[in-house]
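On to subunit A.
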Amino acid sequence: MSIMTELANRDRVFNFLTPTDSPVDVRHGPILYLEDVTVSFDGFRAINDLNLTIDDGELRCIIGPNGAGKTTMMDIITGKTAPDTGSVWFGSRHNLLTMSEPEIASLGIGRKFQKPSVFEALTVFENLELAMATDKRVFPTLTATMKPEYRDRIGEVLETIGLKDLMHRPAGILSHGQKQWLEIGMLLMQRPRLLLVDEPVAGMTEQEMERTAELLTSLAGKQSVVVVEHDMGFVRSIARKVTVLHQGSVLAEGTMDQVSNDPEVIKVYLGEEA
Partner candidate 1 sequence: MTTFKNRLASVVLAAAMGTGATVALAQEGPIKVGVLHSLSGTMAISETALKDTVEMLIQKQNAEGGLLGRQLEAVVVDPASNWPLFAEKARELLAQEKVDVIFGNWTSVSRKSVLPVVEELNGLLFYPVQYEGEESSENVFYTGAAPNQQAIPAVDYLMNSIGVERWVLAGTDYVYPRTTNKILETYLMDQGVAKEDIMINYTPFGHSDWQNIVSDIKRFGSAGKKTAVVSTINGDANVPFYRELGNQGISSTDIPVVAFSVGEQELSGIDTGPLVGHLAAWNYFMSVDTDANYDFIDQWIEYTGDEEAVTNDPMEAHYIGFNMWVEAVRKAETTDVDAVKDAIIGVTVPNLTGGYAAMMPNHHITKPVLIGEIQDNGQFAIVWQTPSTVAGDAWSDFLPGSRDLIADWRAPMSCGNFNVKEGKCGASAGEQAKAAAE
Partner candidate 2 sequence: MWLARPLQERSTQLFLGILFLALIAVTALHLALPEGHPLHVSAYTVTLLGKYLCYALLAVAVDLVSGYLGILSLGHGAFFALGGYAMGMYLMRQIGDRGTYGDPVLPDFMVFLNWQELPWYWYGFDMAWFAFAMVLLVPGALALVFGWLAFRSRVTGVYLSIITQALTFALMLAFFRNEMGFGGNNGLTDFREILGFNLRSDATRLGLFIATGIALAIGYVVCRGIVTSKLGRVSVACRDAEARTRFLGYRVERVQLFVFVVSAMLAGVAGALYVPQVGIINPSEFSPIFSIEIVVWVALGGRATLYGAVIGAILVNYAKTVFTGVMPDAWLFALGALFVLVTVFLPQGIAGLLRKRRKTTDDGSGPSDAPTTAEATA
């Protein structure tokens, strides 16, 4: 039918009006898809044609010795680093390599840094507020007001991360572990489709670890989660599928038991630890 009639007809979204960052399309295939990705920093190959697919709702653990390229991989996915070659797809519609960090973030990819990075000058409450999934353009942000439902959501998250009684203190005073939690909380506020979690339990106590484990596992299913972690105990406690990175490419993939019995992996790890 003609454009005019299409326009007249308001109750449908027409394909020529469809915004490019519409919900991620996972009808056919995985939510994250890395193919033959390679990055090198003046000569040194941090990522060496890496191939990785994460399915929708999956909880994936990625382990590997230092310098295996775990963090670099996350940088690539989140748009911080541009790979030399290869392609990175979010769902089957979004080519992440063509997007800036904010775009990728607003697409629904949340990231927790290795070194907890929160806004120390702002209060816990404000940290979560900023993370909340809302219209993040300049003017809406300027005129934004604190709606009750927002308050409730922040409340919930504060519950989940157990920082309710600290909500009005600047984040700068939090302990390392608390900062980790806060950052995870900020992730939750973002309501991402895909969480990239870099070493979540570093500097946490046993109980804290357990709660993190619960949290992450509970997230899986609704959202896809990728956890990078050193702590084998922790990984074992949550992992269903584990990927082992080594020198920038996948060394092994499978259940924890499979990989931990894989001779290659053992060699690498023993090689490292011996």
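Picked so that all candidates are chains of the complex that A comes from, given by their letters.
Throughout what follows, contacts are C-beta pairs under 8 Å (C-beta built on N, C-alpha and C of every residue); 3 or more make two chains touch, one makes a residue touch a chain; residues count from 1.
Quick caveat: nothing in here was measured; it's all calculated off a predicted structure.
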item	value
Single touching candidate for subunit A, where 1 or 2 all sit in one complex	2
Subunit A residues within the candidate 2 interface of the complex	78, 80, 100-102, 105-106, 110-111, 113, 117-123, 125-126, 129-131, 136-138, 141-144, 168, 170, 172, 186, 190
